[in-house]
Structures are given as C-alpha cells and as structure tokens.
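A protein chain is absent from this complex, but the other protein chains hold their places.
Presenting subunit A:
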Amino acid sequence: MRWFWIDRFTEFVSGSHAVACKGVSLAEDHLHDHFVGYPLMPNSLVTEGIAQAGGLLVSEHYKFAELVVLAKLAKAKFHSRVRPGETLTYRVNADWIRADSAQVTATAHVGERLHAEVQLMYARLGEEIEAKIGAALFKPTDLRHWLNLVRVFEIGVDGEGNRLKRENYPLN
C-alpha cells in the first residue's frame, strides 16, 4: 500500500485554502478488514487525508523547503459512514500560518453530505533539526513526485491568481 490519502487537488490557493478529493474503492486492502462484509472508510484515514492536504498547503507557504509535521489534532467530528464507490471532498482552510506553526480547519463531504469536521495544527521543523539528527528529513525529489501526482502545479495559484511554478521551489 502507498501512503497517499488524497488522489488530487481540485483547488489550491497559496496560504489560503485547498480542496482535494479521495475516491474510496474496494480495491483498497484495508477496507476488507474494516469491516469484513461491511467495508467502511476508516475515519483515521479520512483525518490522514485531510492532514496531507492541509500539510501540503502549509508546506507550500514555507516554499516546500522544510518539513511540516502534524502536531495536534484539536478537533475531529464525524457524522456519517463512507462506503466504497463514494468520493470524499476535503476542504482545508488555513486559519493561521506563522513562522513556527500553523492551524488548519477542514471539512470532508460526500456530495452535499457533511462527513467530518477537523481542526489540525502543524509544527515546522527547520533546517536545524536536520543538523541535529545529521540526516535529511526528506528528499526534495520525493516531495516533487508527490506534488506532481496530486497536481499541485496544475491547479495551484498564489493569492493573486497566478499559477504556482515548480521551478520557483527547491525541489531538485
């Protein structure tokens, strides 16, 4: 299994908000254990998908140059059950992004149906962390691969509506 819990972004506005979708499919192994004969998308993985969408939104604000980690799940409310064949739409809004941390408020919908309300906090790990542990925390090329897969540079724009350009980020 690959740890990709959003399929693609449909909106991505730097420093503001993003919308991502995730199609739930019976081809996903875990659904056959959660639960046997009654497959449901685990809410922990809905949260992970939202965390990934929000994390990339926050990370872009830091120019994709430093690691952003999920630091706190301040709120998570779930209202329904998500079955295979349904598509989750995650909308993440940046409440605030500061030098050392950020907070994102998000919803998950299936069509018009509200499925989840989540609030997350992220901590930014600067370059000094890499110096401390003596190793790179991530490969820029791996991150670039992920950003390409979820189409950040195809639909992402800055606050003025200008397209985000891959070459403006240190992803080589």
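Heads up, the rule we're going with is that a contact is a pair of C-beta atoms (placed from the backbone, for glycine too) under 8 Å apart; a residue touches a chain by one contact, two chains touch by 3 or more; residues count from 1.
Here is the rule we go by: contacts and distances are computed from a predicted model.
Peer 1: Which listed name, "Heme exporter protein C", "Acyl carrier protein", "Penicillin acylase family protein" or "HTH-type transcriptional regulator YugG", is the one UniProt assigns to the chain that has been left out?
Peer 2: Its record in UniProt gives the absent chain the protein name "Acyl carrier protein".
Peer 1: Of A:H30, A:K72 or A:K165, which sits in contact with the chain we cannot see?
Peer 2: Here the residue in touch with the unshown chain is A:K72.
Peer 1: Which listed residue, A:D95, A:E127 or A:D142, touches the chain dropped from view?
Peer 2: In the full complex, the listed residue that touches the missing chain is A:D95.
Peer 1: Could you list which residues of subunit A touch the chain missing from the display?
Peer 2: Where subunit A meets the chain not shown: residues 71-72, 74-75, 95-96, 98-101, 103, 121, 123.
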